[in-house]
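This is the structure I have questions about; it appears just below.
With one protein chain held back, the other chains of the complex are shown just where they sit.
Up next is subunit A:
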């Protein structure tokens, strides 16, 4: 009896290990033939100062009107204070902001997706946004715990054609998969959205409810679906190669810089054109709003080549 039981157990363990190993290999294989593609567009930077200066006056005044952003803000009632803060701060700078929630809240307006599963919710939100985009061609997905400077996002994609597939943010690698981190915000062009929504129909390669024994995060599932449609993650950086999308708070980054670069804390820390920060408390986000859109030294001119106007009906910017 004992020897039969232990053979069975050995068989189960071996079989389990075999399954795990095979599913890891699956990830490895899909990467190799598209290696060339992956490295071509890995780092994405804004237009340089020189290139901007070469634009004609009519191009200069047209560009800010052409780059328009639809913000998808993925909320839950648990994040109510951050939700209210995002609503009161940075989301006002999107051309269109829509809050998508897992369940409705009496306090704040949102599209109620009535969905607890995060990946299923994200899929529904993406479909809704694409259908309601109007003439908006850039999409920004974030949680309300992220703070975004939309003008800097527009500056980054100013010269990129949204009828091409773009998937931008802070990129990380998981095995052979390059993905954009959710916490620091995800940028998608209209074409990337279109391809993604097509891929949603493929239940094998892009399932709505995962088949795996363990759950992969939405950010990786998103990256996988996009990859199958030929859309690859790109890291958003400034001209000096500094990341524009941050999953840490400003004080966390400054604190790190004080340890690593004590002689040059601010210079070494973060980009002047940073797009996102995450992990900040609601009151830190209010201070960031003031710090970004209002606090400045009299007489300081950044010599920016374009103009973005402040939003209507807002008193904290």
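Keep this in mind: a residue touches a chain if its C-beta (ideal position, glycine included) is under 8 Å from a C-beta of that chain, and two chains touch if they have at least 3 such contacts; residues count from 1.
Just so we're on the same page, contacts and distances are computed from a predicted model.
Its record in UniProt calls the unshown chain "Glycoprotein-N-acetylgalactosamine 3-beta-galactosyltransferase 1", which is the match among "Glycoprotein-N-acetylgalactosamine 3-beta-galactosyltransferase 1", "General transcription factor IIH subunit", "thioredoxin-disulfide reductase (NADPH)" or "Septin 9a isoform X4".
Per the touch definition above, the residue from A:134, A:175 or A:291 contacting the chain not shown is A:291. Remark: the omitted chain is touched by one listed residue; of A:57, A:204 or A:315 this is A:315.
Although one chain is hidden here, its contacts on subunit A can still be listed: residues 64, 88, 93, 149-152, 154-155, 250-251, 254-255, 257-258, 263, 265-266, 269-270, 272-274, 282-284, 286-300, 302, 304-310, 315-317.
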